[in-house]
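Okay, structure first, notes after.
With one protein chain held back, the other chains of the complex are shown just where they sit.
On to chain A.
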Amino acid sequence: MNEVLSGMNVNLSYPAITTERVNRFVLCTSGDSVKVYSTRTEEWLHSLQGHTNQVTGIALNPANHLQVYSCSADGTVKLWDFIDGILIKTFIIGYPLFAIYVSEKHEGIVFLHIAMDTDSKKEGFQLVAVHLPKSAEQEVEAKELSAVSSHISPNPSCTAFGREGQYIAFARNLQLNVYFFRKQKTYSFSLKATDKKGAKNAFTCIACHPTDDCIATGHEDGKIRLWRNFIHKKEYTYSTQHWHHNAVNTLCFTPEGTNLLSGGIESVLVQWQYGTGNRKEFLPRLGGSILHVSASSDGQLFCTSHSDNKITVIESSFKVCGVIQGLVKGDAVLTDLMIDPRSKALVLNGKPGHLQFYSLLRDKHLYNLDIVQQEYIYEAGLDQFEVVKAAFDIKGYWLATVEERGQKSADLEFFLKLWSYDERTQSFVLNTTITAAHTDRIISMCFSSSEETTMLVTIAEDGQFKAWCQGVDADTKQDQNFWSCDFVGSYHNLKPTNCSFSADSSLLAVSFQEVITIWSPDTWELLTTLCQPPGVIRDLCFGRLSCSKYLISTTTRNLLCCWNLLTCALEWSTSVEVSKLQSDPLSENVAAFSYQSKHTDLFVFKPNEPRPLFTHKNVCSEKIHRAVFVPREEPLNNCDESSQWLNRSQLYFLTQNMDLLTFSTATEEDRMLSSSTRLVIDDSVAVTPFYLLLGKHRQQQQKLNTPSHQAADRPQQPQGSVTITELLHTPAHVLPPASVLCSMFVSSLLISNTGVLQDPLRKEMESSEQEMNSEKEEEDSEGEMEACDSQQELRVQGSVDEVTPKLSKAQERELKRVRKTDFSWMAGLIASKP
């Protein structure tokens, strides 16, 4: 059993666009692998896996356009064939690497950022040139390092190669350095930190013009400077452009050098026409702030990577032609992880002010639901509305959200919104907005889990909990029913900390500091109080199924308590620091994440016994606050004791640096491996599902058309099932036209049948089909087209089914006609004849 990264993390380094006749790929780093995407279909093709630590940079091999270098913090540079996903070579450098640069003029040399030897401070970085030794071995140690410069910026954007690789420009803070390889001389130019007008001149990124000696630099205050004449100490000159209002994150010249692309927090891609000063074009509203821009080597495509885990592919005509979206990453996930009961999608904070729906099955972003419904302003330091809480009811018909503004300042603004699912539009529609639900911040909320009446309970820092019901408005008598407050409860003016409904919604537990109060939602009667000091209650959850008589709570003082609600007594308790308690809705299991001594452990237990069912030490090194059980579509039948708890549902959890992790069983691992190997194809054509479908079909047909292979082909017939699964699992937008698919689909089915069936059966089928055919022919002429189609299919089938002595179409039709013809006159004739 082990962890699998889910959701890509694409924005760490520059994406690289490749060009290869028709098929284009986007490569991006993602954790310890490099992911390859198709720009046409936006599909993830495969990953280049092999690094053992974070991949920090990729660079296309200038000598071979089918190869890519990647460098990683594990101290190796690997050369890949990215089309087939084959690791060609590994160069062991021995130091953690932070960025890679290559140049056409420097064959066999890569330039790397490595940390300075001073272990204490992580600030010093060095730019080194590494000669890659030429040897046939898979794994080579490259020890020939020569330092180009020490004290360079840790930001990889601050280094760039100049025209024809003659010089390399790198900037750090306020100094720009240009190192000429031939002269072995460095020219440096510095700027003042600020001026009277409040400029902030620190360098943030660099790009060099491909044919002219011109260096573009981006600055903290949004200025772009174009430096020229930089071989003169004094007569160097620069021109300044200013459009960005915050730091320029990235700069990139197009390969012809006609345009300069820049991007920043504004999430607007700006295209500056080179040499004409002010002329610029904008591509606004791209999503999160732009972190990197890169252009393909033929200049046809640009792509930008964004802070919200997205890659946008842009045509040279400045139109977005593709979006590769991973799990949207905001600044923080404020809502819990939730599962939309309808779509089974994972729901959490997405774009600012939105909730995102993410399909875990396909590892794909579905859509964003706009909650705040206000334009988000991309500027640092603004206080804007953010979704902080969200909850689904059990059927997925209602969604409750809380949005907040002014967390930092004293005047807090928040809204409680209730959304109903609209079957017609297949999305959530705002039903009720409650402006002053509470007088202070809402801490938590939950829907009742009963099927009949839907009720929402919110608890807030003002010491109250409120129950909200969908009331019938007597005055208006409208069809729509809005939500209103049903009950306000409090307990000794204590501040509530959490709330939870029991599985059958007959009980509501609200914790007030150290006290748990149990309420009956029908009568709003305080049934009982449970108290087990010390420590404020942090989490509450009811047991499920056979354990529904139990209530589990965690406190801030490292206590996990299990109460028996029948006896109202403490069943058991244990001392463990629990940061997140999550119960599985489909089983009795409860998962507890415990953060101790700088790493997180996972315990899975059933409330009826104080022993853990499953323990996983050192899940990750960060505290875990968000976790969710995702019900499986079909339960696994796993007998392995350690993974039995995963049979009904899967556990997903979110680390603090926004990696979504899950547990998977051994069988799943195998399946994943097999699916990835399936994609390996020995052709230079891109491996898209589309290709798989068509390509295989074409191969089959080719084989079938050659009579010499007939015998060999026959045993392979059961492949039809693969075709079907591929057909069903391929996204609709990459499928070939239905007319092509239909015949293939049918033929694949038929082949399998004919291969297996016995002769008599087959004949029966044939005859029945023929009857069908004849019926169709008897219908009016409109049906003719269809009939034609089915006849074609028959012909395909016939060509496959070589064994049976086969009549040609014309002959068949003739036969039918003959059969149908009224031969009564003949009888007469016979009768008349003596």
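Keep this in mind: a residue touches a chain if its C-beta (ideal position, glycine included) is under 8 Å from a C-beta of that chain, and two chains touch if they have at least 3 such contacts; residues count from 1.
As a working rule, contacts and distances are computed from a predicted model.
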Per UniProt record, name of the chain withheld from view ["Geranylgeranyl diphosphate reductase, chloroplastic", "UTP4 small subunit processome component", "Proteasome subunit beta" or "Cytochrome c oxidase subunit 4"]: "UTP4 small subunit processome component"
Among A:138, A:184, A:276 or A:597, the residue in touch with the chain that has been omitted: A:276
Options A:234, A:319 or A:424, residue touching the unrepresented chain: A:234
Residue touching the undisplayed chain, where the options are A:40, A:106, A:131 or A:163: A:163
Sole residue of A:213, A:486 or A:622 that reaches the chain not shown, by the stated touch rule: A:213
In chain A, positions touching the absent partner: 163, 211-214, 228-232, 234-240, 245, 275-279
